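Here's a structure for you.
Heads up, one of the protein chains got dropped from this complex, but the rest are sitting where they should.
Moving on to chain A:
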Amino acid sequence: MEIGAYSFGDTPLNPDGSPRSTAEGIRNLFDAIVVADRAGLDYFGIGEHHTVSMPASSPGAVIAAAAAATSQIILGSAASIISTDDPVRVFQQLATADAISGGGRVEITAGRGSSVETFPLFGYDLADYDRLYAEKLDLLMTINNSPTETVSWSGTVRPTLDELAVVPRPFAGRLPIWLATGGNAASSARAGKLGLPVSYGIIGGEPHRFKPLTELYRRSAAQAGHTEGVDAENIKVSVATFGLVAPTKQEALDRFYPGWHNLNVEMGRLRGWGAPDRRQYLAQSHAPGAYYVGDPDDVAERIVHLHGYLGHMRHFLQGDLGGLPHEHLLESLTLLATEVKPRVARLLAAK
């Protein structure tokens, strides 16, 4: 099982709670990826958000920089909001990063975003939400599956490509493209039908309850004939959750809580929730909750427990949110690679 991390960038806070610069958030993110690579983490996903607290707006740029500074870690967008971006550009940026990485370490995860902040930013109409996503995903796959540099495509949301070159091509011919979903059943069915690997973002509830969705995904893939031959290795599941690892469970709980609280205050203002509830935080931070906050044994056991339900091949955690002190993120990344990963491997082997 691959163990990884993801981040939307986390703008650090001053002692009085006011935000420091968004540039510092990006620099910290870059440094964290380098530390994760050195420690031996398998995967780092860079999300796309456009807020002061989460400033990672350009996954492609961060991944290209990280590709040059790392040697073994897999780098991916998590996710690229393709509905409001140009799939030609997304592909070019990630294929460029793939070239810089030496090949084979760069992935794209395509999503539509759980909030719609990119629609006003890039001048799109929410009324076109479904069509934008469906067509742009189709374009992204068309480019990726093209046997040559020359691509043709037509649709309604973007000008036609009539035998135009889209370069560079990835080293391996194609980039792995994943589909991100937060648990809408139709998205699982779509990923299966398209034969794409699926990445579940599970931010609440009880993660093992996603089991039917992974079944739906695998059955949809089988019905569409993607579970035989070379396609079959593409039918796989990854899981992204909140989580932070510290030497002890108590330290992990204490370290993650302030950022979680800040995030929920900010989200609550946008979405009309009341004040965050510490009891709920604690419930979610213990099995079978959705926050993988704990010491290495606890987090490893819970990842393996979830694996029994979902059969996922990669589990990656977001720890830096709401102004988590940078050193706590770095320690978590190191523990994930050096302590959690071998425990997960051992527990899975013993099953």
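Note that in this section a contact is a pair of C-beta atoms (placed from the backbone, for glycine too) under 8 Å apart; a residue touches a chain by one contact, two chains touch by 3 or more; residues count from 1.
Simple rule for what comes next: contacts and distances are computed from a predicted model.
Looking at the choices "Carbon-monoxide dehydrogenase medium subunit", "NADP oxidoreductase", "Acyl carrier protein" or "ABC transporter ATP-binding protein", the name in the UniProt record of the chain not drawn here is "NADP oxidoreductase". Contact with the chain that does not appear here is found for just one residue of A:Ala172, A:Ala232 or A:Leu270, A:Leu270.
Touching the chain that is not shown, out of A:Ala185, A:Ala232, A:Val265 or A:Met313: A:Ala185 (per the contact rule at the top).
Shown as candidates are A:Asp138, A:Glu206, A:Glu251 or A:Glu339; the residue that touches the absent chain is A:Glu206.
Here one chain is not drawn; of A:Leu126, A:Ala232 or A:Met313, the residue touching it is A:Leu126. Residues of chain A that touch the chain left out of view are 114-117, 119, 126-127, 182-186, 189, 204-206, 209, 212-213, 215-216, 219-220, 223, 268, 270-274, 277, 280.
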